[in-house]
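Only a single protein chain was left out; the remaining protein chains are all shown in position.
Per-chain residue numbering starts at 1, and chain names A, B and C are given in the order in which the chains are listed.
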Amino acid sequence: MLHFESDYNNGAQEAVLRHLLETNDERTQSYGDDRFSEHARAFIREAAGTPDANIYFLAGGTQTNATILDCLLEPFEGVLCCDTAHINVHESGAVEATGHKVIAIPNVQGKLMCDDLRHWLQAYFADDTAEHMVRPGAVYITFPTELGTLYSLDELKALREVCDDYKLKLYVDGARLCYGLAASHDVTLPQLAALTDAFYIGGTKCGALCGEAVVFPRGDAPSHMLSRIKRHGALLAKSRVVGVQFEALFTDGLYFQIGQQAVRLAQRLREFFVNGKGYRPFIDSPTNQQFFIVPNADLDALRRVAGFENWCPVDADHTAVRFVTSWATREEEVEELTRLLSL
Amino acid sequence: MLHFESDYNNGAQEAVLRHLLETNDERTQSYGDDRFSEHARAFIREAAGTPDANIYFLAGGTQTNATILDCLLEPFEGVLCCDTAHINVHESGAVEATGHKVIAIPNVQGKLMCDDLRHWLQAYFADDTAEHMVRPGAVYITFPTELGTLYSLDELKALREVCDDYKLKLYVDGARLCYGLAASHDVTLPQLAALTDAFYIGGTKCGALCGEAVVFPRGDAPSHMLSRIKRHGALLAKSRVVGVQFEALFTDGLYFQIGQQAVRLAQRLREFFVNGKGYRPFIDSPTNQQFFIVPNADLDALRRVAGFENWCPVDADHTAVRFVTSWATREEEVEELTRLLSL
Amino acid sequence: MLHFESDYNNGAQEAVLRHLLETNDERTQSYGDDRFSEHARAFIREAAGTPDANIYFLAGGTQTNATILDCLLEPFEGVLCCDTAHINVHESGAVEATGHKVIAIPNVQGKLMCDDLRHWLQAYFADDTAEHMVRPGAVYITFPTELGTLYSLDELKALREVCDDYKLKLYVDGARLCYGLAASHDVTLPQLAALTDAFYIGGTKCGALCGEAVVFPRGDAPSHMLSRIKRHGALLAKSRVVGVQFEALFTDGLYFQIGQQAVRLAQRLREFFVNGKGYRPFIDSPTNQQFFIVPNADLDALRRVAGFENWCPVDADHTAVRFVTSWATREEEVEELTRLLSL
Partner (left out) sequence: MLHFESDYNNGAQEAVLRHLLETNDERTQSYGDDRFSEHARAFIREAAGTPDANIYFLAGGTQTNATILDCLLEPFEGVLCCDTAHINVHESGAVEATGHKVIAIPNVQGKLMCDDLRHWLQAYFADDTAEHMVRPGAVYITFPTELGTLYSLDELKALREVCDDYKLKLYVDGARLCYGLAASHDVTLPQLAALTDAFYIGGTKCGALCGEAVVFPRGDAPSHMLSRIKRHGALLAKSRVVGVQFEALFTDGLYFQIGQQAVRLAQRLREFFVNGKGYRPFIDSPTNQQFFIVPNADLDALRRVAGFENWCPVDADHTAVRFVTSWATREEEVEELTRLLSL
């Protein structure tokens, strides 16, 4: 059986595991104050071109989003995002659990459009009753998005400009950042860092056992981050476990290679399904998540050779499905898939 | 340099790491729905004598306490504990961040005394203004306590009886459970399970890289636990990472051996410091945390050979210090310490 | 200057004030346990045909919505409403501040349509990832709506049926209930009570100085309501102040007369603006809030004779405006308005 259900269905990239092994016996300080975490921070600062960045290691994505947005927002502020945003749909209300409204704007291809955002903000600030509404404090986007799509550099710059105009923080959820950076024609990690107030570099879906690296690129993280993080239950006693993994991921460009390999295999999948099988893409994704519109009649045959996700019904006879590659997907698996489906 | 600062200052027990390695390539479902987690649950159910238990794997202790107490309590209820309790002192207000008051009762040797608890409850329920006060909904204890002490079986039974009389949930924080079970004369895991409504088996401080196993021994966990846990940011996408580790910890009694070894070495430390050096114990701890009253004049010499924690000043000339052994402490380290301090 | 800005811009209905005066010197118990509040409850139970109802008096509408929804919902549940709902737009995030997501469905004429609700619920429960989403626990509607419109009896019954099918609570915000009941062709207070799990009878906008009466028609209010209400800061020490006012409002049908008078005057306004001035209604409202599309060229002249609210721009040349009558609007004021605008 072949597996394309998700990018978090096995362990860790081999070099990551190896580094956990080789550092295992060394005694260090806890709560992130260890030399592995320090090295990982130095590597990330260099890769992002942000020598002053504050960097924190948390365990998972939902936790990171809820914790960091709560740090960025005043208690009476909400966060703007598009309606398909992960925090709006798939985090069981973790952001609202910290008391903040998630304000959703209709998406275009899984993205928050700059013009829609500006229009919303103009209406809000023109409204006489604005003080009775939830004040916007930050903008949340994902890179890549939940639909695998990417913001172009121009789109990011435009969002940044709106945020500046309205004094909003720009926060990027990079759960799948390695795949986004690998697929983007123009957005690099330093550019992303330069345009945002905070973002996180995904580990869990990008080769680590667990863990995400939160970056405040300008070194202006709110005060008392350790207390803030712990109050959200997000401080790992043995925080080095994440530090060690990011040290490995940011050694010799591993994080970027992981992304490139997965994206390359995703493109092969796409070529096969679109050109070989004649399926239409459900959305035009350049990253490791691929969505195809499949005749319902084909679903059983597909299921016999591979695991994948039903995304949504398209019409009475067609279903959109999602195939995901990851750091763990091997070339042979894609070949085997195409072979079996070509019989 | 020798290290006795804490039980979370290196990686994982060797068998735990090895199991992470050997399971690494297998593809599984996410969010806890994988065969490793299922095995781990089965092993824990057997070890605890609770065939119907609901078991969840979370990443860390503070997160677990805040999440599970929030699940056990009605929104208007608070949790009773002794004043030295971890949730009252050292979790940055994580429980209050979920909206619940932590109601502290003075400790005796780090423990919540049954009589003090009953007295508090009698006064509360006799008070005409009780509805204006925070209603008690659960009792939180640690096993072992923050001061290394243990509840006897009779003490646990007495607390259970009070909880039954007043319809309170009894929750046990087992961050260091392996050391507590190894040191206890009479409390076993099945007994602990039989006497509590929920407890967690600590992984982070007991040989795992990270992770705690929450147990509802009678299988009566609140509905929709996945949503509840995720809402608290405590659901790991790759939850199997914790499941795999607990599978290793509960294979062939490893979890219990880890505790026994650390407790044995802690007793050697104690014998040396008390009998050899003539230091008085600060508190009579049978577990892996040992507290001694040290003349301030000796502190520098101690510091030169070993890392440990200053606990609190005792008088103008003496300080209480804490030495901690763990699953990672080696016999040779204790010998080296006694050798160097005997010179 | 004439005033049609809102229904909360002066004091209280004369009989309400008089009753505050005549009861002023009597000493009573506090926190709602007084004979005036008991009378008021008895009057409301009779008017609503709900002999077993639990009734609580709170100070204001936003407080009531946030408090009661938090009582109706499990911590991990959200509340469904239409996008124009007061809780979604104009309560500064008070519901989210209690940790619950407000899930908005597009409105039709200010109303939540039964079919849209059912469609949303079908999609939610058919979704494999439902546990990662916020679970719906209650439906919130306003009667009348923020746009002055009303649900018909059939519409309410249909919403009730959906709520039953999906085990959701149905909660009605009756901030302007007296106007809604006066204008409805078919919905009576007993019918509203019979179809809902909880609702509030608005006082602030319906003739009281302040205060709203929350009704659990079947007497199944959650336990410990006093504690729950106080925890939300919503328990008035001198709760009788609201009780006394509702005693007056529900004596001799005053509450219903107040509504009828305001609705009658609103209809006169409407007749004048639509037939006399030729303005199109912005929405077809049968209640005390009337919305007209006014040529921008007329706005200044309107402003010179009366206060009203700009609702929203309609096109480059037209603006929707809102005129509100209330228990305090006098026949002469409407006549004067029509006279001045007819010159």
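Everything that follows uses one rule, which is that contacts are C-beta pairs under 8 Å (C-beta built on N, C-alpha and C of every residue); 3 or more make two chains touch, one makes a residue touch a chain.
For clarity, every value in this text was computed on a predicted model and none was experimentally measured.
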Review point. Of the residues listed, B:85, B:117, B:134 or B:320, which one is in contact with the missing chain?
Key: B:134
**Study point:** Touch criterion as defined above, residue of B:45, B:100 or B:176 at the omitted chain
**Key:** B:100
Review point. Touching the left-out chain: which of C:135, C:232 or C:270?
Key: C:232
Exercise for review: Touching the hidden chain in the full complex, which residues of subunit C are there? Just list them.
Suggested key: 3, 5-6, 8-12, 14, 17, 20-21, 23-30, 59-67, 91-94, 97, 204-205, 209-210, 226-228, 230-238, 240-241, 244, 307, 328
Check your understanding: On subunit A, what residues meet the omitted chain?
Key -> 70, 74-76, 99, 131-132, 134-135, 224, 226-228, 230-231
Exercise for review: Can you list, in ascending order, the subunit B residues touching the missing chain?
Suggested key: 75-76, 78, 89-93, 96-102, 128-129, 131-134, 309-310
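The criterion applied here is as follows: only the chains that are shown with their structure count from here on.
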Review point. Which one of the chains is farthest from subunit B, going by Cα centres?
Key: C
Revision key, fill the gap. The distance between the C-alpha centres of subunit A and subunit B, rounded to whole Å, is 33
**Study point:** Centre-to-centre distance between subunit C and subunit B (centres being mean Cα positions), rounded to whole Å
**Key:** 50
Practice item. Going through subunit A residue by residue, note those that touch at least 2 other chains and give them in order. Key: 91-93, 97
